[in-house]
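Dropping a structure here in structure tokens format, bear with me for questions.
One protein chain is absent from this view; the other protein chains keep their places.
Coming up: chain A.
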Amino acid sequence: MNPQTILIYDGSFDGFLSCVFFVYHHKITNPIIRKESEANNQLFTITEDIITDKNNALRVWKGLLLKTSRHQQQDFFKAFLSEIKGVENTLLSYIQNIFTKETSTGIDFSNKDILKISQVAKMVGREKHRMEAFVRFQLTKDAIYTATVEPDFNVLPLIIPHFKDRYADQKWIIYDIKRNYGIYYNLKTIETIAIDSFSKTKFKISSDLLLPEEKDFQKLWSTYFNSVTIKSRKNNKLHKQHLPKRYWKYLIEKTQ
């Protein structure tokens, strides 16, 4: 039996596509694809460090574009952003499946990888939607609407178009505490930023950075939130199902 090959990449989407390129180029069977951050040495394996190559990545992506619908491409990227351990291998067999197929009519939901990708993409899509809903901006003294979040999956790249279009006339920052990076809209473009003062334990925006009336608006919002509940229909299970507890610490109406 040949030893199994482990491909290590930098965690970026291009890096992953470079791995796929490598697999095809060197005709590797049954590889394992891992991020550097989760690599561990195993016996009887060959480890290859894959260097991210934009051109190789693009070749794979172009191949995928020819064989899939826009919706499938989006699902593919979303599934990648899930960062679920081992998702790279599911994505690889997904690609192999698509590339060996002649025609591209219909989606084979009876194939387990294809079904899995569509289910994972759905989970990521749901998280994206939640972030569009649960981001709570606070206005700082330097006139930037700032929010901190902690999404289950790496969805900031997915929510940029939504926020950029909606809040086109105000500066804003959405900061992912878990992954320690944020996106900043400067009224023209989006920049990726890192802010040192945030950490897993310091996830709140310090109140001396906020405009004085910010707290008043937060109080108004909480007042509104509390007045719309119909007490005789109270249903905590449903409440938590829609608004899972892990998001509460970032929601003004659930912290005041």
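Here is the rule we go by: contacts are C-beta pairs under 8 Å (C-beta built on N, C-alpha and C of every residue); 3 or more make two chains touch, one makes a residue touch a chain; residues count from 1.
Everything that follows uses one rule, which is that contacts and distances are computed from a predicted model.
Asks: Which protein name, taken from UniProt, belongs to the chain you can't see among "Probable heme-iron transport system permease protein IsdF", "DNA modification/repair radical SAM protein", "Chaperone protein HscA homolog" or "Oligopeptide/dipeptide ABC transporter, ATPase subunit"?
Replies: Of the names offered in "Probable heme-iron transport system permease protein IsdF", "DNA modification/repair radical SAM protein", "Chaperone protein HscA homolog" or "Oligopeptide/dipeptide ABC transporter, ATPase subunit", the absent chain's UniProt record gives "DNA modification/repair radical SAM protein".
Asks: Among A:37, A:55 or A:110, which residue is in contact with the omitted chain in the full complex?
Replies: Result: among the candidates, A:110 touches the missing chain.
Asks: Quick one: say which of A:51, A:65, A:168 or A:193 touches the chain that got left out.
Replies: A:168
Asks: Of the residues A:160, A:190 or A:251, which one touches the chain left out of the display?
Replies: Going through A:160, A:190 or A:251 one by one, A:251 is the residue touching the chain not shown.
Asks: Where the complex has a chain not shown, which of A:90, A:138 or A:154 is the residue touching it?
Replies: Checking each option in A:90, A:138 or A:154, the one touching the absent chain turns out to be A:138.
Asks: Touching the hidden chain in the full complex, which residues of chain A are there? Just list them.
Replies: Residues touching the hidden chain, for chain A, are 105-112, 115, 129, 132-139, 145, 147, 162, 165-170, 213, 216-217, 219-221, 223-239, 241-243, 251-253.
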